[in-house]
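The complex appears here minus one protein chain, its other protein chains still in place.
And now, chain A:
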Amino acid sequence: MNLRTTISNANSDVRQRRRSAVKHAVSKSLRRHWQLYLLVLPPVVYFIIFKYVPMANAVLAFKDYNVIKGIWGSPWVGTKYFEMLFRNPAFATLIKNTLYISFYQLIVGFPVPILLALALNEIKSARFKKTVQMVTYAPYFISTVVMVSIIMLFLSPRLGIVNTIAGALGFEAVNFLGEPGLFRSIYVFSDVWQSMGYSAVIYLAALSGIDPSLYEAARVDGASRFQKIVNVDLPGILPAAVIILILSVGNIMAVGFEKIYLLQNPLNLSASEIISTYVYKMGLLNANYSFATAVGLFNSLINLILLLTVNAAAKRLSNTSLW
C-alpha cells in the first residue's frame, strides 16, 4: 500500500466519520425537536395543496380538459392551446396593454415615493413632516372596490366633481372612463395617489440610517442641499431602491387584476383588457379551462424570466440582489 492510498483512505475515513456524526446529529435533533416538525406540518400541507398542486395542475394547459375524467385523465393535446393563443388576433393587444400599463406604472410609480421621501427628509418642522406622512399614508388602507368607486364618482361625466369644476371653468365634460386613451393615466395616477406614502416608508428608513458624518463632511466641503441629496442621500438609498425595482419588474406581467377589472367598461376595453382579466373571463366565465390555463402559464413564465434577468443584472451592476 503506498502513501497516497493511505492518505486517501484516511481521508475517506474522516469523511465517513463526519458524515455519520452529521447523521447522528440530525436524528438527535429530529428526536429532540419533533414538536417543531409537527408544528410546520400544517403550513407545509397548506403550501403543497394550495401552491404546489396548482403548479402540477398547470399541465392542464397541454390537455383537453374533461370534467368527468379530471385533470390527469384528460387526453394530451401538446401545444394546441399555446398555438391557439399565439394565433389569436387579441393576443398582441393583450401583451401590448399589459406591458404598456406596467411600464407606465413603473416609470411613474417608482420614482415618486423616492422623491417624496427625499423631500420629507429635508423638512425641519417635525409637525409638518408628520402631517404629510400620515395623510399620504392613509389612502393605502382604502380597499380596491372603494378606490374604484371613488374614481368613478370623481370622474363621472354628469355628477363628478372633476367635470363640475371643469364646467365652471368653461371646459366641456369628459367621459374619462370611456376614453381608452385616458385609461392608463387614470389607473397609474390613482395608484400613485393611493400608495406613494406607504412606499416612501422604506426610503425614509434607509435615509435615517445614513451615517451622520457623511452629512458633516458634505457640509464642510460646502455642498448645497441639492448636492447633498445627489451625493449623500441618493447613494444611501440605492440598495433599497434596487431591491424594490427588481421586485416591481418581477411583477410586470402581474399588474393589478382587481383594480383593472373593476375599472373596465365596454368603452375602454381596447386599452384595459390585460392578460389576467382575459384569463378570468376565458376561464371562469366561459369555462374554457385549458386555454385559460395556457394563457396564465405563459404569463407566469414571462414573469419568472423577467425577475431572474433583472435580478442577475442588478447583481452584476450594483452588487444588490434578492438572494
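We adopt the following convention: contacts are C-beta pairs under 8 Å (C-beta built on N, C-alpha and C of every residue); 3 or more make two chains touch, one makes a residue touch a chain; residues count from 1.
In this section, contacts and distances are computed from a predicted model.
*Asks:* Which one, "Carbohydrate ABC transporter membrane protein 2 (CUT1 family)", "HEAT repeat-containing PBS lyase", "MoxR-like ATPase" or "Dissimilatory sulfite reductase beta subunit", is the UniProt name for the chain you do not see?
*Replies:* Matching the unshown chain against "Carbohydrate ABC transporter membrane protein 2 (CUT1 family)", "HEAT repeat-containing PBS lyase", "MoxR-like ATPase" or "Dissimilatory sulfite reductase beta subunit" yields "Carbohydrate ABC transporter membrane protein 2 (CUT1 family)".
*Asks:* Decide which residue listed in A:N11, A:S29, A:S270 or A:T309 touches the omitted chain of the complex.
*Replies:* Answer from the full complex: A:S29 touches the omitted chain.
*Asks:* Given the contact definition stated above, which residue among A:I202, A:L245 or A:L267 touches the chain not shown here?
*Replies:* Spelled out, the listed residue whose C-beta touches the missing chain is A:I202.
*Asks:* Using the document's contact rule, name the residues of chain A that touch the chain not shown here.
*Replies:* Interface with the chain not displayed, on the chain A side: 26, 29-30, 32-33, 35-37, 39-40, 42-44, 46-47, 49-58, 60, 71, 116, 119-124, 126, 128-132, 134-139, 141-146, 148-150, 152-154, 159, 161, 164-165, 193, 196-198, 201-202, 204-205, 208, 210-212, 215-216, 219, 224-226, 228, 240, 243, 250, 257-258, 262, 276, 279-280, 283-284, 289, 292-293, 296-297, 299-300, 303-304, 307.
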